[in-house]
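A single protein chain has been removed from this complex, and every other one stays in its place.
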Amino acid sequence: MAWTWFFRLGSPKWFYQIAGRWQPWIWGLTLIGLSVGTVWGLFIAPPDYYQGDLARIIYIHVPAAYLSMFTYVIMAVSAAIGLIWRMKMAFMFSISCSPIGAAFTLLALVTGSLWGKPTWGTYWVFDARLTSELILLFLYLGHMALYNASDDIKTADKSAAILAIVGVVNIPIIHYSVEWWNSLHQPASLSKLAKPSIDESMLWPLLIMIFSFKLFFISMVLPWLRNNILWRERDSQWVREMIEK
Amino acid sequence: MYQDFSIESEQLALIRGERLLFKQCSFSMKNGQVLQIRGPNGAGKTSLLRVLCGIMEPDQGDVLWCGKSLRKMRESFGANVLYLGHQIGVKRNMTVRENLLFYSNLRQAKPLTTIEEAIQAVGLTGYEDELAAHLSQGQTRRVSLARLLTEPSALWILDEPFVALDVEGQGWLAHLFEQHLAKRGSVIFTSHQSIDLNVKVNTLEVSGGSHA
Amino acid sequence: MYQDFSIESEQLALIRGERLLFKQCSFSMKNGQVLQIRGPNGAGKTSLLRVLCGIMEPDQGDVLWCGKSLRKMRESFGANVLYLGHQIGVKRNMTVRENLLFYSNLRQAKPLTTIEEAIQAVGLTGYEDELAAHLSQGQTRRVSLARLLTEPSALWILDEPFVALDVEGQGWLAHLFEQHLAKRGSVIFTSHQSIDLNVKVNTLEVSGGSHA
Amino acid sequence: MLRVLVGREIKLVFRRKSEILNPLFFFLIVTSLFPFGISPEPSVLGLLAPGVIWVCALLALLLSVDALYREDFDDGSLVQMVMSGVSPASIVFAKAITNWLVTGLPLILLSPLLGVMLNLDNDAFGAMVVSLLLGTPSMCLIAAIGMSLTIGLRRGGILLSLLVLPLYIPILIFGAMAVNAATVGQEFVGQLALLGAGLAFTASLAPWAAGAALRVSLSE
Partner (left out) sequence: MLRVLVGREIKLVFRRKSEILNPLFFFLIVTSLFPFGISPEPSVLGLLAPGVIWVCALLALLLSVDALYREDFDDGSLVQMVMSGVSPASIVFAKAITNWLVTGLPLILLSPLLGVMLNLDNDAFGAMVVSLLLGTPSMCLIAAIGMSLTIGLRRGGILLSLLVLPLYIPILIFGAMAVNAATVGQEFVGQLALLGAGLAFTASLAPWAAGAALRVSLSE
């Protein structure tokens, strides 16, 4: 019984309609979250003690960096679900993740290096965390390239899924890199749950931004996914009926 | 005398690209039968054989081997079936003998015919230690057909096995089919040539090519 | 109506590896003739065709095109001859139309048949913009055969052109041979299948395979 | 089973002796390009040596793997092997083993020579050989995954690098770090231990992933 919803997720038609119904709400929430976070972060929160207003880039950089990793994990998990339960929907979801993940990885890289120029005096250093984030970008690109290189959609789904799962090893490497190598990059300041080493006045807007970025991801991924569904099911009864209407 | 087996397809459907090749394709087969799959170029014969072998997955339906889904029976299927497609897996850089030896070692089944005998049967005496790269088209196909002798399998699935063989070779292969049936073996094959077989041949027509 | 040409071979001999495939192989041919090269698998038919095309060099003798050595006549030979071997040069990553267009552009000869007509004639209507990778074995061969229509050449040299075609396709090709002859074209081909042609077919037997 | 498979691979490789020699020559020539490109100064070269040797070994290994799969895919051998009831994981594992025996190992044996050419610090030879011994097998296994994923794609050629190189980077980092540490007389057991752990990890998981990928690629 409890599992029926799970397998209903596997129905493209059902998913398409449900996602369509939720979409506006999620977009609304995202916009609210992003604007609250931005206003709070950019105008209300105090400037950093050392870096002044420069540090406000944190409100983009850190959420983007977290999301780049989060997206990869989601992508790999749904790839695994697709392989194990042979669920088309899971594959489609997984495939829809990588362009978005790549975009956020790029955002984290760009904001990071813009931040790096004034603080470290250079746009780029070959530091462990920076490098592993760059590797993450390559993994995303590889995933997309592999998916697009295959003619047959069934094969493409499965090979991309395997690659996504294999690449997951990089995620812990990124996260722990700062501890394993002594590096230039900021050590974990939020992830220490017990006592974050960041001031509360900056913590709240940051948390809001992080949360809204996650919502942002969902609101981005749903249209991609719905597009994908329509394209792949273009020959099925329900899509035809819908188009004719 | 081969073990009993059965292969069935249940309402198979396959889409390649934009085309629905076949749907509701059902048949079943047991020991001692011959099935010829017929249809014009591009009908989907090769694709159907690949689905039957579990190489490609059907879009609908399933192939049953001895009553169970093929996906769960890979071991037993592999041990009892020999598939030869358009690409026949003869290594150019191995000699005729080495090619046959490798595949028969892989299967670990006790051959009824020694490799020397098989080479002789397919008319490659004198070429045992020749690299397959130095063989003609028809001779290369003969190497792959020699595997029918060295690797005893109940079911042969052959995609256009008569192609590239000379007249004498075609006769030999037809005769081999008959012998195989007598031992309760079965054959599924495709061919555009008309072949004289002294046994009852079931046919399955694939029409294929309609837009999905 | 094609131009006059003649192709002759003079005492050709070819050794591949250790084997003397043929020696003192002589023949000559002019407009409006059909020559079938016959012989069992491994006799040396494919090798002979490649020598006739100037792809491989004979160990003895020479091929004469319009009375002069082939090596000196590459231009005129290329413009008047179409060779289709086992590998037929159909690019998997180009569509059917692009494949035909490319070769006909290369030749710069004015085609008698448009590409659309040729595609229709070989029965690939509906596949014009399909990548050749997505075609079946027989359909791919049909693409290469369409070149017989789009690139008018006096002499066709075809290595097992009937292979992989369905029954209807074989009939079509045989008919095409007859039409070609009527236009004073010529055909050299090999085949293991028996083909009904309503014209006189000369044969050249290659026995091959003796130790050199 | 594995014995039969590895036996076949090795026989095929030895049929074409250039198969073994080529990656070695590649390693040698590319390594010796760097002094031309950068500087022939012995002191500068000594600085470069660990990184250059590691990167070139990695590339040589990466480029040698294609030959093990391509022909087997094109002539239908892979389908035949899978159809004979052999598990794809063991096919892939056999290929990785062969790849290492035929390219990885000779590369390692050759590396001291390059060390001398590039003026590598005397104390670092041991670290170089041991780090390569631990790192190259993992690389062969990872390449097997990449190859299995891309073999079905026409012209997947360089896509392999895109998939595999990111996964090689951690190995490269620890490998070169070990050698660099040795040149300056530091401890390098930690890096070697990490390489070893990586090897244990890939050896136990990569064949399965690659086997699954192979089955998918064959279904095209």
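So that you can tell them apart, the chains are marked A, B, C and D in the order they are listed, and the count of residues begins at 1 in each.
FYI, a contact is a pair of C-beta atoms (placed from the backbone, for glycine too) under 8 Å apart; a residue touches a chain by one contact, two chains touch by 3 or more.
Being a predicted model, the structure only gives us computed values, none of them experimental.
If you put the hidden chain back, the residue from D:L5, D:M83, D:V130 or D:L162 that touches it is D:L162. The omitted chain makes contact with just one of the residues D:M1, D:V44 or D:A203: D:V44. Touch with the hidden chain on the side of chain A covers residues 122-127, 131, 134, 138, 141, 145, 148-149.
For chain C, the residues touching the chain absent from view are 53, 55-57, 74-75, 77-79, 81-83, 85-94, 98, 102-103, 105-108, 131, 151.
Within the entire complex, the positions of chain D that touch the omitted partner chain are 16, 18-19, 22-23, 25-26, 29-30, 33-34, 36-39, 44, 47-48, 50-52, 54-55, 58-59, 63-64, 66-67, 71, 74, 154-159, 161-162, 165-166, 168-169, 172-173, 176, 180.
Here is the rule we go by: only the chains that are shown with their structure count from here on.
For the pair chain B and chain C, the distance between mean C-alpha positions equals 30 Å. Chain A and chain B have Cα centroids lying 48 Å from one another.
Distance between chain C and chain D, defined via averaged C-alpha coordinates, is recorded as 46 Å.
Residues of chain A in contact with two or more other chains: 151-152, 154. Within chain D, residues 219 each touch two or more of the remaining chains.
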